[in-house]
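Quick one: the structure is below, questions incoming.
All protein chains but one are shown at their positions in the complex.
Then we have subunit A:
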Amino acid sequence: MPATIHNDLLVYKGSNFFRQRLLLATLSGRAIKIEDIRSTHDDPGLREYEVSLIRLLDKVTNGTRVELSQTGTSVYYQPGILVGGQVTHNCSTQRGIGYYLEILLALGPFCKEPMNAVLQGVTHSALDVSVDKIKAAALPLLLKFILVDDGLELKVVRRGAPPLGGGEVVFKCPVRRHLRPLQWTKWGRVKRIRGVVYALRVSPTMANRVVDAAKGVMLNFIPDVYINTDQCRGSNAGKSPGFGVSLVAETDDKTFYCAEAKSTVAGAGEITLPEDLGRECAQRLLDEIYRGGAVDSCFQWLLALWMALGQKDVSECIVGPLSDYTITFLQHLKEFFGVMFKLEVQRSGSDDEDSDDEGVTPASKIKMTCVGIGYVNISKRTL
């Protein structure tokens, strides 16, 4: 739903895409107002995790002004200057750390000082990408834009499963004056599968069973499969029991697809079998590989963001089918930055011929082309 504009103030409705809007407002320096946040719900207004997000944004910026209405159903947000630096944040356990980390990742290159953030909370959540996934798939993506890795790092200090969390990650990100334009139309073929299985406060055999199941599926396709197990103990295992798996497929052109699965929350009544979990994760990874494209489907929006924030040059990338989230993100990009992507459905000629023979239809690929808006990091200091 497009925003209405009242003298340069963007007014949105509803709580969905709250994070996108705050992120883009912060980057563009435009003030926004979000109205009708769960106004018809029994529990109206902002949730704890959203307030926590605002707090985090306040910590990494200087001069941010936030006004909440009495009922909490409307927010006025006027962003300040991105500062970065040393940040410690206790994330809400309603959402995973990924919810917050993705924002920091998007803001990281544009801060005044290199970001060094410590986030505490739930590292593996069902609603958000896990920290493993960000580490495996999103950091290489950022690396494509900043090219030189001086201190881009994500360290999982402690894992924490929902509902109580207790995990901790350290995220470090260098600052850049501007991002490079990126041309990424070839993503190669999957050459190896890696993975991590973690088991927190449960029997270590669980992890091994997950590994066996996942490996069983993946070995049908490629022999180079290696899955680590991470059995945490003591304080490193967080506060709640749980286990899960994340699998990464690396192609020969440094594209990383990642899929993950985790056990249901302890005490929910349902029981997750480790074998099912492993198989499910492997299937998801295969699905991701089938969709293809230069990035994992979860990080299409990050790719779009960084392409749009590049210099005034053409960037082009081919991705798999666009997710709903990406589509909305593209709409928001248009509203905040006025940047429009040229989207084309890609047909590879030679593949078509093959498909005639064997009846194989690859998933549709979408070529995204855009001219960067020439965004420069205005907060960085020059001496």
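Everything below uses one rule, namely that contacts are C-beta pairs under 8 Å (C-beta built on N, C-alpha and C of every residue); 3 or more make two chains touch, one makes a residue touch a chain; residues count from 1.
Going forward, contacts and distances are computed from a predicted model.
Within the choices "Ribosome biogenesis protein BMS1 homolog", "Ras-related protein Rab-17", "UDP-N-acetylglucosamine transferase subunit ALG14" or "MSF1-domain-containing protein", the name that UniProt assigns to the complex's undisplayed chain is "Ribosome biogenesis protein BMS1 homolog". The residue from A:Gly85, A:Gly151, A:Pro204 or A:Gly374 that touches the chain not shown here is A:Gly374. Looking at A:Gln183, A:Thr229 or A:Thr264, the residue that reaches the missing chain in the full complex is A:Gln183. Where subunit A meets the omitted chain, the residues involved are 1-2, 4, 8, 13-20, 27-29, 36-38, 40-41, 62-63, 80-81, 99, 102, 112, 127-129, 177, 181, 183, 189-191, 217, 220-223, 252, 283-284, 286-292, 297-299, 301, 311-314, 316, 321-325, 327, 330-331, 334, 337-345, 347-348, 350-351, 353-354, 358-364, 366, 369-371, 373-376, 378-383.
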